[in-house]
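Of the protein chains in this complex, all but one are displayed in their positions.
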Amino acid sequence: MSSCSCGHEHDQAINPLIPTRAKVIKIVEETPDVKTFFISTLDDKKPFDPNPGQLGMLSLPDIGEAMFSVTDKGENHIEMAIKAIGKLTYTLHEIEVGQEVGIRGPYGNGFPLDYFKGKDILFIGGGIGLAPVRSLIMHCLRNREDYGKLTVVYGARSKADLCFKDDLFNNWPKVPNMEVFITIDKEEEGWDGHVGFVPAYVEELAPKPQATVLCGPPIMIKFTLPILQKMGFADKDIITTLEMRMKCGIGKCGRCNIGSKYVCLDGPVFSMEELKDLPPEY
Amino acid sequence: MATMEQLTLQLRETAREILESKKAAAVIGWEKGTFWYTTTPVVLTKPEDTERLVWNEYCLNNLAKYLLDFQHSNEKVAIFARGCDSRGINRLIQDKQIDRDKVLIIGLACPGMKDDKKARELGQNADIPLAKKCQECAYPDALVYDLWIGEPKEVAKPVPEAKVFPEVEAIEQMTPDDKYASFAANYEKCLRCYACRNVCPACNCKECIFGNSSKEWSAKANNLSENMFFALTRALHVAGRCIQCGECERICPVNIPIMLLNKKIIQDIDRLFGPYEAGLDPEDKMPLGSFEFTDPEEFM
Partner (left out) sequence: MFTFQESEIKNLLNALAKEYKVFVPAKVGDESKFVPYDDNVELYWDRNVLLSVKDKFFPHTEPMYKFKTKRKTVEIEPLASKDEPVLLFGVRSCDLQALNCLDQVFLTKGFVDEFYRTKRDQATIVALGCNEAEDTCFCTAMGVDPQKGNGADIQAYRTQGKFGMEALTEKGQKIIDILKSYLKEENLQVPETQGFQLQPDMDGVAEKLKGMFDAELWAEVAPTCLNCGACTYICPTCHCFDISQDVRGEEGFKYRCWDSCMFEEYTLMAGGHNPRPSKKERVRNRFMHKLCYFPERYNMLLCTGCGRCLNVCPVNLHITSIIGKVKEAN
């Protein structure tokens, strides 16, 4: 059920292209160019109930609309971590708490939760790539007994560029049977953690999970994949989540296709095995 | 005088020799199309493919635009050129979009191309008229070339003439309301497919303002206002650079008389800056790209 500006409850999407009104209730500065926006409906409910890995279309109607991954949800809100990189996102970075926005969703297939059950999972993220993966990590933490050992290997350009610092340094290291490994690209004053690129760090750590979730800039994926394959992971056990230019979010406007699949509808989550069957156009 | 069939053989031989001896990495020409009244521009890289080249009365496409695809390549490219193609090539050289020494121009004398739309209508046995753009052509033969196909011709140095177009004058005589109505009637039909822009040798911006919707100079929405904005902007952007090849008007899917705007601007430039024809000589000074103390300065 969602409420729209007419004040009545409707079944999800009278028209899937028309957003509902919502508001930003909290903004957290993750890095100099990434902020997490906490979004609720005007009557303080979740705009929709996403599964881990699903997406939502956020808009400032007079500026534009774009697709973002939902990084977590609460009882009455959803969270989206957004990097300032284009017109809409730069404007979003200037808004204040209380700003009303348009929101619609949930879109996308989300992570295959049943597939992950009972498994030791390795999460590999680079930069803002941790955002979609985080929704899955949070889900695992809330249902801790359903999942095995959780290992996070995450890197960013610098200490300032690490997203979700609170989780990385305070919350997650405290979780039983969970390990967090963080790296930054270059030496930096005040950082005595690991220095180096994520793919090399993964090789160094040589974890032995039963499933891997991988998300980051194309170059990180390009170098990490061969390492995972060298470590003996099967394509069906390497899961990634992709990004594309999106407009409709519902698999109709045509532009986010990889072969016959739409990233907004059949994705964004794909296993390496599925991707092998699709043209390498992403 | 050699027929076009005979010249076709010479064309193929020349192209083959160029590719075999690696004088150029590619040859741009025309090949047979699906129907008797069509040909397709083609970029050939293999010597054996040169058998596909044709030279007939339906080689309507202006080839100059394809040179832009070789802008960032280090290799030389050969291109067949009649008058209109050679003017297009001169324009690209003048705009510094391509270096003269990267292009191997194979000159042709053009008898005028036939109207493919009328050909389709009238059938193969009818007397097909020349294409409109060819009826108005002042320079059928290549104005610049490295090689020549057929009987070498003495091409006189072109002297630009001031132009007066009856169809433009007819509109100039209209009342403002009628002018607007005529303009609106034409551009209401526009699909904004940008075929005119993409076929035009004078349109060679790396990034077109109509191809960048995030900057919001123009909207993708199709309405009269946006369509007119596109038409006027493009006409003014190619002002002083239009070679009157007429391709824009020929290929418009909805038959908008695009050349009206271009001809009006050509007429105005002749009046303001003296007779000028774009693309006759890469060394000539462009009226809107150079300043003379005698230029009109009505606003000063």
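Letters are used for the chains, namely A and B, taken in the order the chains are written, and counting of residues starts over at 1 for each.
Rule of thumb we're sticking to: a residue touches a chain if its C-beta (ideal position, glycine included) is under 8 Å from a C-beta of that chain, and two chains touch if they have at least 3 such contacts.
As the structure is a computational prediction, the values presented were derived from the model and not from experiment.
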Identify the residue among A:Lys117, A:Lys236 or A:Arg255 that touches the chain left out of the display.
A:Arg255
Looking at B:Cys193, B:Leu236 or B:Leu272, which makes contact with the chain not pictured?
B:Cys193
Which residues does chain A use to touch the chain missing from this display?
4-5, 13-21, 60-66, 85-86, 89, 95-96, 98-102, 218, 243-245, 247-248, 250-257, 259-261, 265, 279-282
Please identify, in ascending order, the residues of chain B that touch the omitted chain?
33-35, 38-43, 61, 65-66, 69, 120, 189, 191-195, 197-199, 211-214, 219-223, 247, 251, 253-255
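Assume only the chains that are shown with their structure count from here on.
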As a quick test, compute the distance in whole Å between the mean CA positions of chain A and chain B.
49
